[in-house]
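With one protein chain held back, the other chains of the complex are shown just where they sit.
Up next is chain A:
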Amino acid sequence: MFRIQIVTGGKSPIYRQVVDQVRSGIAAGKLTVGDPLPSVRGLAAELVVNPNTIAKAYSILVSEGAVESHQGRGFFVAEQRNIYTKAERLRRLEEALRPAIAEALSLGFDEQELLAQTSKHFHRLTKA
């Protein structure tokens, strides 16, 4: 089941946490095209956050094309699949790669060994 959870006191503002979780829900297939999102007031009440914060998160998702607003019926996951911009995809890739490369360096692997391991795992994942 798709659920949004937020934390306070984090470096990411609450609206950003909601946007990110809906996006990764779509990317991970937990949300599929046509699935309804909770209503603004419903989600605000569930997460105990200001309704304007949820409305802001949804309007960002709508402007990115990840979500569609159907007048009077609420918000639904949109058709378009490629929900991240190129810059955002790069940013996310870097975020995932940096700790892995740091770990490889601290374990004493060199660039060639790291690249060899990377392509081995890449092929294993894309073959399946």
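Before moving on, here are some points about what is shown:
Here is the rule we use: a residue touches a chain if its C-beta (ideal position, glycine included) is under 8 Å from a C-beta of that chain, and two chains touch if they have at least 3 such contacts; residues count from 1.
Heads up, the rule we're going with is that contacts and distances are computed from a predicted model.
Note on the omitted subunit: UniProt lists it as "ABC transporter ATP-binding protein", one of the names in "Protein SCO1/2", "AIM24 family protein", "ABC transporter ATP-binding protein" or "Maltose/maltodextrin transport system permease protein MalG". Note on the undisplayed chain: of the listed residues A:Arg3, A:Arg41, A:Arg98 or A:Lys120, the one touching it is A:Arg41. Where chain A meets the chain that is not shown, the touching residues are 8-11, 13-15, 41, 44-45, 47-53.
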